[in-house]
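With one protein chain held back, the other chains of the complex are shown just where they sit.
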Amino acid sequence: GEAPEDSAAGDGGGDNSDYKACIVSDQGGWDDKSFNESAKAGLDMAVEELGIDHATAESSADADFGPNVDNMVSQGCNITLGVGFLLEGAIHDAAEANTDLHFGLVDATFTDDDSNTVELDNGKPIIFNTAEAAYLAGYLAAGMSESGTVATFGGIQIPSVTIFMDGFVDGVAKYNEDNGDEEVKVLGWDKEAQSGSFSGDFENQSQGQALTEQFISQDADIIMPVAGPVGLGAASAASADGDTSIVWVDQDGYESTEYGDIILTTVQKEIATAVKDTIAQDVEGNFSSEPYVGTLENGGVDLAPYHDFEDEVPEELDAKVQELKEQIISGDIVVESPSTP
Amino acid sequence: MSESSAAPGSGASAEVIGAGETSGTGDPSTGGRQPARRHEARPGVLRDILSGSWLVSLLSIAVGLLAGAVLIAASNESVQETLGYFFARPADFFVTAWHVVTEAYIALFRGAIFDWQATSFVRAVRPFTESLVAATPLILAGLGIALGFRSGLFNIGGQGQVILGAILAGFLGYWLTLPAGLHLVVAVLGGIAGGALWGGIAGALKARTGANEVIVTIMLNSIAGYLIAYLLKQQWFTQSGSANPQSRDVDATASLFPLLPDPFRLNAGFLIAVAATVLVWWLLERSTLGFEFRAVGENPHAARTAGISVGRVTFLVMALAGALAGLAGASQVLGTEDKLTIGIAGSLGFDAITVALLGRSRPLGTFLAGLLFGAFKAGGYTMQAQTGTPIDIILVVQSVIVLLIAAPPLVRGLFRLPAPAGKEAR
Amino acid sequence: MTTAAATPQLTADLRAPIDWKLPVVYAVLGVLTLFGFGLFGGAAGRHTVFSFSTGRDFFSVPDLTVSSWPTAVGAGIVLVMMAAAAAWLATRREKPGVWFPVVYGLLFLFAFLTWAGADTGRIPVTPLLAGALALSVPLIFGAMCGLVGERSGIINIAIEGQLLAGAFLAAVVASALRNPYAGLVAAPIAGALVAVLLTFFAIRYWVDQIIIGVVLNVLVVGLTNFLFSTVLTANPETWNARQSLPTVPIPLLADIPVIGPVFFNQTILVYLMYAAVAVIHVLLFHSRWGLRTRAIGEHPKAADTVGIRVNRSRVVNTLIAGGIAGLGGAFFTIGSGLAFGKEMSAGQGYIALAAMILGKWSPMGAVAAALLFGFARNLGNTLSTMGTPVPSDLLLMLPYIVTIFAVAGFVGRVRPPAAAGKPYGAQ
Partner (left out) sequence: MKLELSGITKRFGSFTANDSIDLVVTPGEIHALLGENGAGKSTLMNVLYGLYAPEEGEILIDGRAVRFSGPGDAVAAGIGMVHQHFMLVPVFTVAESVALGYEPTRGAGMMDLAEARRKVEEISARFGFSIDPDAVIEDLPVGAQQRVEIIKALSRDAEVLILDEPTAVLTPQETDELIGIMRQLKERGTSIVFITHKLREVKAIADEITVIRRGRVVGQAAPESTESELAGLMVGREVHLTTDKEAPEPGDATFSVENLTVVGGGESVLLDDVSFSVRRGEVLAIAGVDGNGQSELAEAILGLVAPRTGRIVLDGRDLGERSVKERLRAGIGFVPEDRSTDGVIAGFAIRENMILDLYDAEPYAKGLSMRPAVVRTEGEKKVEEFDIRLSSIDHPISTLSGGNQQKVVLARELGRPLRLLVASQPTRGVDVGSIEFVHRRIIAERDAGTPCVIVSTELDEVYNLADRIAVMYKGRLVGIVPPDTPRDVLGLMMAGVPEDEALARVESGEDATEISAAEEA
């Protein structure tokens, strides 16, 4: 090949190369098809647009959180973001020890020893009321189900997962209420008892596949896996079945996965945008420690387009979903979940 | 065939110790058994140095790092670019590769030992203490695995034992209210008991029913994983208001006290690791119990004939190995992490196996191997954060090192070193 | 030659002590069934539906609906009676045939499912079995690999690494060439490459085989993770686009109710697995290769004295075995229609090892053990999707607990190939 000419480094939009934004993942890693990946995407967007310096660190164990965050601090990162509730401790400690630096925490709030939410002057929680969007997805799924059975399962039972499942279940219940004669069943999550099906981790795709096959055999024809890459196993099983579709979560699965043709919609969590905005504010000197809460109202959570299913979703159903969305935004409907941040 | 490898039942595990240790068992080039005629060749200091096993260890580490370097260079985008026009300007390739690799390894060193670019003295010396922090649980769990190896037991259950140790130590640490000191002692003992329980189950099953310990410990690992996941969903267990699967923070009275002031994380866990190393050394080399353990490990038949109860030893060793791994769990939850989470054990149980192998199942060796791997770990964080090199490199480097150290003739062959003269006594 | 009179019959008090272990287990389970699932199981007046159809069957088998309470009670009574029979046989120091535990186990399972499925949903029998088979596929391949290796005297702990390497290479090659069958060719190569390292260190340098195995597993995890996060994620469309082996229903056989869809509507990989098991079983016990393989695993020196190249045979066998494990790894990716993911094999290699030991180093035994594991695991899945109140974590523990019981209670001291793990070198 041709040798390139030496060129000066530095491209992209603005030039804020003396500003450094850093991010630390949890065990999922940057390619978890879920919140780590989204958060990283947000950072990449910020780097692209603002021309800032950056650093990233993947954690592979709980013991990695502290050292990883600490390394960011030693590098002098202006803002360090941790992804996931597991990083709360590490980010919290670092924030208290380094009051001159800024921190962010995706998907969790800062808490004290007794789990009460606390506010830090230099720490910003970035959280999402996903139940709102999941509610719409539940309603939509109930309306789209031909078998009258839909299902959901999680990776690990944690609030940021079960909040999806709560919203989903409530959405289905709302559908049943609106259509008195309907009795759409939801498998995999009992909101009342807060218990249900979990694959046990966010890695084992075959387990997701096996669980999904079981749901299908119980007649479920729309399934919402809330389990990061384990959802790929679910999608694979659904795609093999042919009559089953998937409600994806986090990033629009139509784009991020290879299963676009069976993805009815996605319960979107705009982590990337939120992360990018947080960094941008900080670069501009407008850091605020006030929590960012993604809602339908501010677009932090949303239902993705139906893509391939556009033609299949009946107009009335879509209209109803839009109406519900308005009602939630206006506060006429409040989606409740024990996990609401 | 050499005598020890022909002995029935000495089996795989007995050779875990032998391999690489004495050239008699592990080294076919000497023909297995050799009479005790040493130094038939001209004895020379140089020869001794060149054939010494520590040199083999050093060279193994060097080769391991070299393997890592190749991967680092190969995966680097700038290096890949220069490869695209390698024939046009080969120097670019070498310069870039050299640059990328040295940068990564310098970051590794700065993260593990001493950071001369740091802003303050404290920050400059902190990396070394971080290595010790990372080494602490590795040493403890590694000692447990080593104890098993020396006794002819292949304990893959470090992971489960660490988890159980963490569960009990942590729970006692935040659930009880006790005066400082006493609380710590109770929590640490809880960690020991938890690990010993999990190891003891495998030991008792092996002793009573002959159930293969490799399988039972693997199964117990998974069970422990699900157990902690289950417990962390129970409010009575986590004692926290949060629905997240994590416990309340361990009380200050039960925390392993820091050895240095604040930004340092080095805590009393490291002292426990040092004490455990000495204790395990004494146990194995100087106590009657250790004599029994080693005897069973080397030749269970002869041990039985000498009046040693193999079943009792099997149980004791597994329980003690578990106790050490449990201590590793306790040091994590009481020392560095402060609360229980599902991933509290990380992959400690498995890392500990490589640590014990690298340490050749000797207490001091395990200690040093733990330090080395701890340094890799601590340095790995910095390497990843500063140069973006994936931390998985470290796994590759570590496994190459262990493989090479287990095959001294290969290393000697690679570097054309002379073979050691005769067989060294232990 | 002079031979003395035969030894007289043993007098009664010299006979072996009565072995109560199994009768006690039977009795406990029987009583549990009778009272726990039956009398006080709270299933009175309810029904349990066992469904056998998958909706696409050629012949559809009607659902089986039973009254939960009487069925569970009835099964409980039969089980208690069987336990009594076993106890009676035990006092005569006899053991019932293999059919006994099998029938007992099936009946117990039936009673349990009747209880668990009372009104909560249908028990989908066919998917339950199909899922069990699917979860067993990598285990069976892995166990076959371990078995061929150990039968020839090489302990292979690196099955886990071979599965992972197989999954990785299958995914990458299939993706790069846009052809799942290319992955099927690549997977065994990956497994065999790991075996090359295993044999190189084990046979050439006499390194302890367990050590090499453990370390190779770490090495493969490190390498695949590294390549995944550098190469694969940088360009997933090229290197990690999922490719799926199509299912190829076998005409006629696939239409058999229940077992047809379970066994004969599968990908070629699963058919390869059937073939591998059958071939290994037949060859191991009836062919020249099998005789020699068993000889080098039991008494390599004896094999050497009749001109068999012990180490060469060991290398060849271990490489073949590695290929088999590699194929098993392919199941995780192209066999399941998934792209490669980090540490996808998730410890299945170790379970395969357990299955091999549980199956006492015989192909059929290993298959049975792997199926048992797969079934226990999928039973947990089924129960969790049916909404059983048992927490899912505890259900997920099920297969591991079952394995421990099996190893400790029913296998105990087994005899591995005598020379497994011992390096051979005639000076």
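In order of appearance the chains are A, B and C, and numbering begins at 1 in each one.
We take it that a residue touches a chain if its C-beta (ideal position, glycine included) is under 8 Å from a C-beta of that chain, and two chains touch if they have at least 3 such contacts.
Here the structure is a predicted model, which is why all the values come from computation and not from measurement.
Remark: the absent chain touches shown chains B, C in the intact complex. Looking at C:L291, C:A368 or C:I401, the residue that reaches the missing chain in the full complex is C:L291. Contact with the chain that does not appear here is found for just one residue of C:R46, C:K301 or C:K360, C:K301. Considering the full assembly, B:S287 is the residue among B:T102, B:Q117, B:Q234 or B:S287 that touches the omitted chain. Remark: the residues of chain C touching the chain excluded from display are 1-4, 7, 10, 13-16, 283, 286-292, 294-295, 298-299, 301-309, 418, 426-427.
For chain B, the residues in touch with the chain missing from this view are 2-4, 6-9, 17-18, 22, 24-25, 30-31, 33-37, 40, 286-289, 291-292, 294-295, 298-299, 301-309, 423, 425-426.
Going forward, only the chains that are shown with their structure count from here on.
The chain pair with the larger count of C-beta pairs in contact, out of A-C and B-C, is B-C. Centroids of chain A and chain C (each the mean of its C-alpha atoms) stand 37 Å apart. Inter-chain spacing, taken between the CA centroids of chain B and chain C, is 31 Å.
Among the residues of chain B, those touching two or more other chains are numbered 226, 229, 233, 390. Residue positions of chain A with contacts to 2 or more other chains are 58, 157, 200. Residue ranges of chain C in contact with chain B, taken from their complex: 155, 197, 201, 204-212, 214-216, 218-219, 221-223, 225-226, 229-231, 301, 347, 350-351, 353-354, 357-358, 391, 393-394, 396-397, 400-401, 403-404, 407-409, 411-414, 418, 420-425, 427. Contact residues of chain A toward chain C in the complex are 29-31, 58, 151, 153, 157, 187-188, 190, 193, 195-198, 200, 203-207, 209-211, 213-218, 229, 232-233, 236, 239-240, 258.
Only residues 81, 84-85, 88-89, 92, 111, 115, 118-119, 123, 130, 134, 137, 226, 229, 233, 240-246, 248-249, 262-263, 265, 332, 336-339, 341-348, 378, 381-382, 384-386, 388, 390-391 of chain B touch chain A when the two sit together in their complex.
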